[in-house]
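Here the complex is missing one protein chain, while the rest keep their positions.
Going by the order they are written in, the chains are A, B and C; count residues from 1 in each one.
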Amino acid sequence: MALKTETMILNMGPQHPSTHGVLRLELELDGELIVNVKPHIGYLHRCFEKHAEAMSYPQVIPYTDRMDYLASMYNNFGYVIAVEKLLGIQVPERVEYIRVIMGELQRIASHLVAIGTNGLDIGAFTPFLYLFRDREKILSLFEMTCGARLLYNYMWVGGLSHDIHPDFVRLTKEFINYFRPTITELNNLLTFNKIFIERTANIGVLPLDTAINYGVTGPSLRGSGLAFDIRKEDTYSIYDRFDFEIPVGQGLVGTVGDSWDRYYVRILEMEQSLRIIEQAIDQIPDGDVKAAIPKRIKPPKGTVYTRVENPRGELGYFIISDGNLNPFRVKVRAPSFVNLEVFGELCKGHLVADVIAILGSIDIVLGEVDR
Amino acid sequence: MTFYDIIFYLFAAITLISALFVVSTRNIVYSAFYLLFTFFGVAGIYVLLGADFIAVVQIMVYVGGILILLLFGVMLTNKITNVEIRTGTVQLLPAAIGIGIFMGAVVAVMIWTEWKLEPAQIPLTTTKDIGHLLITDYVLIFELLGILLLIALIGAASIARRDQE
Amino acid sequence: MYQFLFNLSGSEIIATIFTAAVILVFILLFVLFAVWFERKVSAHMQDRLGPMRVGWHGVLQTIADFVKMLQKEDIIATEADRKLYTIAPVLVFTGSFAAYAAIPFSSKLLGSEVEVGIFYLLAVSSFVVAGILMAGWSSNNKYSLLGAMRSAAQIVSYEIPTALVVLSIVMLTGTLSLEKISQLQTAYFWNWNIFGGPEFSLAKFLLIPFMFVGFLIIYISTLAEVNRTPFDIPEAESELVAGYFTEYCGMKWAMFMLSEYANMFAVSAIVTILFFGGYQSPFGYLGNSIGAEWLVPFEQAFWFIAKGIFFVFVQMWLRWTLPRLRVDQLMTVCWKYLIPYAFLNLIIVGFISLL
Partner (left out) sequence: MKQYLKNTWYGIWTVLIGMKITFKHLFTPAVTIQYPDVKVPLPERVRNRLYVNIDDCIGCDQCSRACPVNCIEIETVKSLPGENLGTTSNGKKKALWVTKFNIDIAKCCYCQLCVPPCPTECIYMTDVYEFSEFERDNLVYKFANLTEEEAVEKKSNYEKFQAEKEASRQVGAAASAKPETPVKTQQENKNE
């Protein structure tokens, strides 16, 4: 028996509490089932790429902070690597080690927010606050080092803005010891909670070929079962010196590539990041962190593309230099933006409540999507 | 006029007035909500008659079940944005004749029946007696009704089921 | 209490109004306390402090909030249906207030001794549903309507497992009256229904596990009936913003909150009465042992409120622990898990109580 039905358009966002910022979703609903999703972006567009053309090379760094404001360190990291490649300078060992440690701490901090907000969208308020409590500890480490808690401007072309604090090594070790049990607690409280599993397992399954076709990277791709990590595939900095694994989604409680897998990959990645930090923290050589910083950054004519494994995926910087003080063009391959493309595909046939669970598991930052 | 009389007239007024609105309001959603007050008034009168069990059943089944279902239907078919379903008046003359005859019959029955006037004796509890009667004298009917409802339930579920693709 | 006031004043009207007023005052005081308590419980569970400024540890915070709410402008959206929009919060509160009429706080302090008490409680909750639907529809907001629909579907379905468990208790005690059910589980805690009731026999011990299952079922389903996490789908702030009361503000919104917290206590009271001895003290009465008979009702009221608040605390505890279910999973839990278990439980309890 066919009844004549109509779909309903529901506007979700830009002021919706769980669209992670100012994303607007236009949902086409059949009852509560989703027929189609149209993400509308651009509410946070700040013309980063155009702006960078008017800035000198070091002045761009504070702007990269503001793209993915949950992983500022890593944005700096990618940018300075690109400019250093353009300039052809080698940074001191000490700088490389500190950069890796900072980058991995930032990855943990960023994943904590991703996991926490994913839980929060599903209704678990308490784990979210526990994770924020732990993130604050990482931010304190950063603050101690460079004086800022969110937008660091810490990595400079050819070096760092500050050397690490004398207490940094001790406090970081303390943090690692403190943080390991917290992950276990989180797993007990949220990850393996039956309700959480029901809400995320088999929801928003992203098959591997779709993921590759859309260019999805980062934990979202690894959740679908492909161990692709730029830290291993296209090693930069000194990542080849550390022993770590690339966790992939295995479909422990559902299908490979579902929301739960993407979530769980992040938890496993935090553990791997802890491993990297543990290895690196004892090996930091002595030296000057500002030795290689050039007085005037004026790269020769040329282009460069570098990519790093940002907590959200492949963060690429494409820089064209025309030999001036300002870059001619800075193009960013923002992982959140690319990952968001696949969102509509994931939501089809799910319920309204799943939209936010899926969105949380993709983990986008609107600052980076819109740039 | 005692306290109970006042309450009785209150409930009666609620029932009648809201019943009037149910038929006279043009907005269907309003009608449905007025029906709520009608049911409520009737339940109140049941309580005053000492039929507390029936009163509660009245609220539970009619308000909690049937009315909610009705509201569901009305609200989901009515578009949320401004388009309102309204009831109109059609076939005024035949309806008037029909209602006139019906009213006449009711009034005639009211007048010509020999009402027994007894001092009111409100039974303390009715629940137990109802229960006993249901599983002794009326057990067959009770069971049949149960089966009927079950069939209706299954039928409804099978109609409402999404088509398998 | 009604009888007492009636004797005192000699007027039915005054007695009625006073009884109602006492209950209303209790609800208001309880809500003031519960809102503060909820905030403190959630804060301490999340390693926070919660409100600390107004009064000792913020005890007067709710009053401050209430004053703020009174000052708020009463905004009604232009496209909203004014009449229904205004009635809805009143209707919702009426529903939860009416439930209190039948709850026995102690052997003396009870609004009305309704013979079909527990049945009545289940019935008046349908007013809340109608109110919620009214609020959702009249707001003229898609989120509100979705929230109202979900809420109505949820409350109507979860009435079934509740009723089934209630039925098993009714079979055990042979009465529908809340007052009588409380009276039966007298004196000490091992006489409570959760421990198989007052009669000392083989059946008592056989009943314990099934009573426990029954308690779990009714607790879960009442949780759903008052829209608390993990069943707070109708007002899920992360998906439907606030569900049926998205558009409300100021005192009208406060009415919804009032009703929500009043309902929390009401369902806790139901659980207490059915399984945990109602107003009966777990350890005997001080008033009886020192010969001060007048003390007993107060002691009973104390125990009743204490038990009620304990279950309210558990509700809060669950809320700050669990994520929320999806709307279809909510129905799955109800129809595929709770109802079969409740049904099975009902049959087994029926057989055992025949022993």
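As a convention for this text, a residue touches a chain if its C-beta (ideal position, glycine included) is under 8 Å from a C-beta of that chain, and two chains touch if they have at least 3 such contacts.
Remember, predicted model here, so these are calculated numbers, not experimental data.
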item: Which displayed chains the hidden chain touches across the whole complex; value: A, C
item: Touch criterion as defined above, residue of C:A20, C:A43 or C:I63 at the omitted chain; value: C:A43
item: Chain not shown: contacting residue from A:L131, A:I195 or A:A211; value: A:I195
item: Listed residues A:N75, A:N153 or A:S224, member touching the removed chain; value: A:N153
item: Residue among C:I13, C:L28 or C:M52 that touches the chain left out of view; value: C:M52
item: Contact set of chain A toward the excluded chain (per top definition); value: 55, 58-63, 65, 126, 130, 133, 136, 140, 143-148, 151, 153, 161-162, 165, 185, 188-190, 192-195
item: Interface residues of chain C (partner: the chain not displayed); value: 41, 43-49, 52, 216, 317-318, 320-322, 337, 341
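Just so it is clear, only the chains that are shown with their structure count from here on.
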item: Most distant chain from chain B by Cα centroid; value: A
item: Chain nearest the global centroid, as defined over all protein CA atoms shown; value: C
item: Chain B and chain C: spacing of chain centres that average the CA atoms, whole Å; value: 28
item: Whole-Å gap separating chain A and chain B, where each centre is the average of the chain's CA atoms; value: 60
item: Where chain A and chain C are represented by their mean Cα positions, the distance between them in whole Å; value: 44
item: Sites on chain A at which at least two other chains make contact; value: none
item: Residue numbers of chain C (touch at least two other chains); value: 142
item: Touch list for chain B against partner chain C, complex; value: 3, 29-30, 33, 36, 52-53, 56-57, 59-60, 63-65, 67-68, 71-72, 75-76, 80-82, 124-125, 127
item: Chain A residues touching chain C - in the complex, by the definition given at the top; value: 8, 10, 16-18, 32, 119-126, 129-130, 133, 189-190, 193, 195-196, 198-199, 351-356
item: List of chain C residues in touch with chain A within their complex; value: 42, 45-48, 142-143, 146, 229-230, 232-233, 236-241, 320-329
